[in-house]
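These notes are about the structure you will find just below.
Here the complex is missing one protein chain, while the rest keep their positions.
Right after this comes subunit A.
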């Protein structure tokens, strides 16, 4: 049932996590102190490049009846929309560039080229998602309320259509996000969800803001621009729809690769209660996933290929995430923590697998939410690197259950499992990364063992069957002899 105690899960003591938090604070301060003209030039140039690409794309589409123009214009517009969405809209709205004091490049004034309004997105994303990252029932971005992305959530029959819902979400991602943000805004404002009766529940302020923005966006891409290009209206319309689709698919892929590959852990509300700043950092590290990207792909993803760094420091300028990631990796090595990353294809396939697997009810799934690929908990290590606290022999032997009731497991770990944690001689640390390795081996061994047992049982059964068969044949033969003898004597 997801992680309830991040210290135990991470095999780190409270003071370790405190120290980790301070090291991350230092990384943050170093970046903040070195921000200057170089960074400002980066964002100004990115904005200029995006505007030029968009203008060029729109202009090219005036000739969109010609195939080359359609392809070029659509490509330019798609790239422009992706940059606007990822590197500009997302990051500026995070306040990554607020330090510049530029009123036009500021989180309070930026409006992005998406159907949802920046204000509603900020409410849902900057607050709910980044504060409560991956906490069950608190972070609504866990599956966006549409997909079951962890078996911590109860299966419902509707989840059977999840594979189809996934495709729809990917294609219409901006609408999914917009509606998701609208709902979150209403919840935060205490505005009732829309109902036909009484009608005032439809004409709420968030609803009006939503339709104002969405209306403008739809009018621009699907009415005004096609109309402007006159005889080419049909091909322009197709081009605009394609560019929006491309942007949606890419944004969807980036988000899913950042949050749903195996290794991006989930947490319970118990963990969130009394969470320290260090634990918050750790939750962000363990809850996110990166994907490998060169400079070009990183740029096109809004540097969200560095999702871990983004979640640690959501308001540091994105152009610094690459250098931050080097330091974060060093910390992961130092504290023996996993740094979840992989190729874009691999990370997406892992998320894709989870979407399809979790469409099925739990009884069809082999693993539980303590040791599944998409979610696990400290119980995964029970009897391996942690005490087996489900009435296991180990516990009884060491009389640890009473102790555990009063103390937390990481303190217990420090005292009773000296092979874990910092080695006083070598200075090396054995922590979560090693524990995951051992758990993996142990699970494999367990599986192997089960298979072996099964094989043996099967063999035994087969043998038994054979013996019985032989017996029967013998019996039949004997019977034959008997009947033959009988017949002869008759």
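The criterion applied here is as follows: a contact is a pair of C-beta atoms (placed from the backbone, for glycine too) under 8 Å apart; a residue touches a chain by one contact, two chains touch by 3 or more; residues count from 1.
The rule is short, and it goes like this: contacts and distances are computed from a predicted model.
Look at the chain that isn't drawn here: its UniProt entry, checked against "Putative glutamine transport system permease protein GlnP", "Ferredoxin reductase", "histidine kinase" or "Glycosyltransferase", names it "Ferredoxin reductase". Per the touch definition above, the residue from A:35, A:349 or A:365 contacting the chain not shown is A:35. Looking at A:13, A:107 or A:207, the residue that reaches the missing chain in the full complex is A:107. Of A:55, A:189, A:203 or A:441, it is A:55 that touches the chain left out of the display. By the touch criterion stated above, the residues of subunit A touching the omitted chain are 35-41, 48, 51-52, 55, 95, 98-104, 106-109, 111-113, 213, 216-217, 219-220, 224-225, 228, 315.
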